[in-house]
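Only one protein chain is missing; all other protein chains are in place.
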Amino acid sequence: MRSTRFGVAVAAVLAVTTLLTGCGGPTPTVSTGKSLTIGVTLEPPTLDFTVSDAASIPQALLYNVYETLVKIDAAGEIKPLLATDYSVSSDDKTYTFQLDPKATFASGTPVTADAVVSSINRMRQGTSQILQRGLSVIDHVRAVDDGTVEVTLSSPSNFWLYAMTSTPGIILDPAVTDLATAPMGSGPYVFDSWAKGDRITLKKNPDYWGTPGRFNDVAFRYIPDPNAMVSAMLSGDLDIMGEMISPDSLAQFSNSEAYTIISGTTNGEVVLGFNHDRSTLKDRLVRQAICYAIDRQGLVDTVWGGQGTVIGSMTVPTDPYYEDLAGAYPYDPAKAKQLLAEAGVTNLALSLRVPITPYAPPAATYIASQLGEIGVTVTVEELDFSSRWLPEVYRDGNYDMTIVSHVEARDIVNFANPKYYWHYDNADFRSALEKADTAAPKDFVPDMKVAARILADDAAADFLFDFPNLIVARAGIVGIGENATSLSFDVTTIAAKE
Amino acid sequence: MSVLRVRDLTVSFGRRHLVAVDQVSLDIEPGQRLGLVGASGSGKTVLASTIIGLLPDNAHVDGSVTFDGQELTTLPDREFSAIRGKDLTMVFQEPMTALDPTMRVGRQAAELVALHSESSQGTTRQLVVDVFDRVGLDQASRIVDAYPHELSGGQRQRVIIAMALINRPSLVICDEPTTALDATVQAKVLRLLDEELASVDAACLFISHDLGLVASLCSDVAVIHAGRIVERGRTEQVFHHPSHPYTAGLVATASIDKVRPGERLPVIEDFFDPSTVDSAPPSESTNRPHRRIRRSR
Amino acid sequence: MALLRAATRRVVIFLVTVLVASAVIFGIVQALPGDVALATLGMGASPESVDALRVQWGLDRPLALRYLEWVVGMVHGDFGASYLTGQSVVSQIGPPLAVTAWLVGLSMPLSLLAALPLGLVGAMGRRRWFGVSVNAATHVGLAIPVFFVGAILTIIFAVKLRWVRANGYVPLTTSPGEWAIRLVLPVASIVIVQACFLARYVRAGFIDVLTEDYYRTARAVGWTRWRGLWRHGIRNVATSVVTVIGLQLASLLVGAILVEQTFAMPGLGSLLVQAVRRRDLMVVQGVGMLLVAAVLTVNFLVDLAYLAIDPRLKRGGRS
Partner (left out) sequence: MKKLTVIIGLVCSGLVVVAALVSLVWTPFDPRKVDGPARFAPPGWPHVLGTDAFGIDTASRLLVGAQTTLLVGVVAVALAAVIGVPLGVFVGMGHRIAGEVVARASDILFALPALLLAILLAAALGASVTTAAVAIGIATIPVFQRMARAATLTVMSQDYILAAQVSGIPGGVIAIRHVLPNITPVLGVQAAASFSMAILAEAGLSYLGLSAPQSTPTWGRMLHDANLYAAPIQAVIPGVAIAVAVLGFNLLGDGVRDYLDPRMKELR
């Protein structure tokens, strides 16, 4: 493969920002020594991210407790963290990381090359699919010297370094024994306690090697009930409502002297997934008809209080290769009916089996009503996510349509896996994606745009909207990233003004 | 002065004002024993309940009841309660259910004493044991600690009599006190009642359908029929020379032992036809001013 | 001697019942479709990784063996360990049980305290305006879903007036003040509904007494209406209310989940729902067993309480 300047270019940017190491530029009037309570919805089943892919684990721990060699900042750029710098070999297969000599784990142990190597190797054993997908491309890892780590890939991958900014790249304290309940990392906060069903509390790492945390403790409170979340915020119990899951209640926080509303983007594409194993849905005309029949802006307005960006493919605005394809299937029920007729489909009846999440059942109600308008009978079923949606829809493919927000970054790759629950099998798309992954960095973005367009043209799914990063903070809380570019709820940049 | 004076007492029930006691007047002198005789449903028990102020909520009372010169029908519950159980007491028909099953009988009696005096717990217990002893309860000191279900019917009725007499009342209302008891026990309890009433010198309104009992215990008798007093007088007088046909019927049916074998048993209707006599059956009273008495049970 | 024999017999029956209950719970729980390994791995799980995790957690071994291990473990006080976190079930049940126990433990006496006067007034005034209105109020209170009551209380007292915290739970040992201020609304919600529920039993109990001859006796010996009813009615009422509370205990412990959900409290019911969703079956079994054993024990104790309250039963006992 060809050599690349991608890594070098990034490294140049990093050199300038090295000293900032993840700071979002706090105002001078910050106070330290207070506590921060963040209301979020889903509690992790376990804290062991090598076993579980639950997004709630990195939400609380990534960048706060665990650190990675490189991180993603709020603008979607790769920034240094434990590594001050890195370089890529000319064949794009070998990455050499220079570790920050100051870096230590919270336990006091320095972050050495050996620790990094053993951590990465440990991660490669993990059962988590995210870990396996991110790390399977690694051929071997070795410590060049105390402060230098060399990772050799089996083939070049534009996705790899990006994956290393998330859970696959977490560098564990070698002393950690119980990942499920006692995480140990090198971040500005250390894990303090987990009151199951209630909260996870982090406390300040007093010996943090970089810019110290600004709060003595940070609590993630788990409040699944949307009304209860709003009540907690309104009664002054929360500093930040980390996930505003009832956007209709936003009006309660319109007083800008008391609250700040942050509305940005996330990596979550809310997708109306089709089961491509179903004969009717194999037909592109039928899929396109469904896409034309759904008024996505209307859906966002009705289901998510008008918050969220209508998208047209499996990409979100913070992706470097994002292209606005939202106009691909404008709302046109007449056209939808015509396409159905063209496809020769009459009396179409489809199941819409959705997981119980704040967004999916309402979206299903909306979609069922709209598809009813073009004569498609939709039977909605709500399934518990872990215990029923996963085995029945995800594993066994027992569904026609479903709605899920795919929260991981760059999860467009899932469309290249015919075994993935959509059973989408498109050789053109696969080769386009493969081409982009292994392409020279300068070709990555245009190649990805091609791949994304294939999905849109093929109506591989109906890409409903980009899940908004909707956050309410009490006045005085600053530094919250507008766009959630990673799975982390990154508190390292947050401060409280007095 | 009469200990009890009832004047023109009318008691009716419910929205339809069904009359149970109609224009009744009677007097009981201190120490006097008045028998009140009548068939079931004649209004005996309602009359007794009215006197002691324990009518159900839906009763309407008209007329006057004075006890020791005090008007009872308008007396507030709190003041009435101070008289009940002290000067005016009652012995009920059903000894099996008249005692609280969850409380030791001695305590029930002791509370009654404490309720009407300031005596201390210790002396009260002794008083209760004494009274229990007097009413013929063997091993009275053990029985005070018994629960009602541990006692026989006769024992329970003795307890109830003891409770009725313990505060030395001036009037005891006995509502068929022996009906629920075995014949042998009946006689004993009756003798006891006779002695004890005499010993505390209490007047008595003795309600029964049994003429024999009344004759053995009471100096005077009143016959009630369909809510009205139809005859009243000295016991021998009324029983031997009944002036009202209903009384005659009662007496005849009571003397069944005088009927020769093979002969038809007499019934009241042989002597008395309710449709012809002035004693109308319970009627709906109309246009009668009714005062709802204070609710009590 | 007869008493001893009867007691032994009851204990044996009790133990057999508990054992059967354990089999029933194990059977139901194991029959649930779904898979803890898959639930844990989440989206992205591959069949191989699911199988690997199942082997790692010993889920591939025969059912009977796992049942035996579980029962033997429980006899030794070991209820197993959560698949997800590896923590022992006992240590996982502890904190949520404390939350629910506080919630129910505080609500019940308060409900009873409120229900007694309500029921007494309702019984005594059952044909008059004050009793009728009290009775009507209890009927209405009983008909309102408890979580609806909770929501209304939250909006009024936490959001509008800001007198108390909206929701959440802080352990007593962490901060007594916070603990108390967060318990006010959930306890009040339960009390409002539960008091109305109990008041109806209290009322019925007192009305029973009103029709009893011994109440008439009490009145005849000079008790005033109210004091007489209280004096002679309270035991009768206690009998029925103790029965009701005893029978209700399990439902209360689990039913508290409605309030826990409304007030975002990490109680036993929430733990149970969460564990069922994630198919953390050891936890489900553990909580289920705990509840059933608790109720069976309470039923047993209720029988004893009957003896204490109602002397009639000392002979022969309750059939």
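The letters A, B and C name the chains in turn, as written, and every chain counts its residues from 1.
As a convention for this text, contacts are C-beta pairs under 8 Å (C-beta built on N, C-alpha and C of every residue); 3 or more make two chains touch, one makes a residue touch a chain.
Everything numeric in this text was worked out from a predicted model, so none of it was measured.
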Of A:Asp301, A:Asp443 or A:Asp457, the residue in touch with the unshown chain: A:Asp301
Candidates A:Ser35, A:Thr181, A:Gln252 or A:Asn426 - the one touching the absent chain: A:Gln252
Touching residue (missing chain; options A:Pro110, A:Pro226 or A:Gly397): A:Pro226
Contact residue for the chain not shown (choose from A:Ser387, A:Thr438 or A:Asn469): A:Ser387
Residues of chain C in contact with the chain not shown: 13, 16-17, 20-21, 24-25, 28-29, 31-34, 126-127, 132, 139-140, 142-148, 151, 155, 207-208, 211, 247, 250-251, 253-255, 257-258, 261, 269, 272-273, 276-277, 284, 288, 291-292, 295-296, 299
Chain A, residues in touch with the chain not shown (by the definition above): 226-227, 230-231, 234, 246, 248-249, 251-252, 295, 298, 301-302, 356, 361-362, 364-366, 368-370, 372, 380-384, 387-388
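Rule of thumb we're sticking to: only the chains that are shown with their structure count from here on.
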Mutual neighbours - chains that touch chain B and chain C alike: none
From chain B, the most remote chain by mean C-alpha position: A
Chain nearest the overall Cα centroid: C
Contact pairs, highest-scoring chain pair: A-C
Centre-of-Cα separation between chain C and chain B, whole angstrom: 50
Distance between chain centroids, defined by C-alpha means - chain A, chain C (Å): 41
Residue numbers of chain A (touch at least two other chains): none
Residue numbers of chain C (touch at least two other chains): none
Chain C residues within the chain B interface of the complex: 127-128, 210, 212-225, 231-232, 235-236, 309-312, 315
Chain A contact footprint on chain C (complex, rising order): 32-35, 38-47, 49, 52-53, 84-87, 92, 95-96, 151, 154-155, 158-159, 162, 164-169, 171, 261-267, 270-271, 274, 276-280
For the chain B and chain C complex, residues of the former touching the latter: 52, 54, 57-58, 77-78, 81-86, 89-90, 92, 94, 97-103, 111-112, 115-116, 147, 149, 160, 163, 295-297
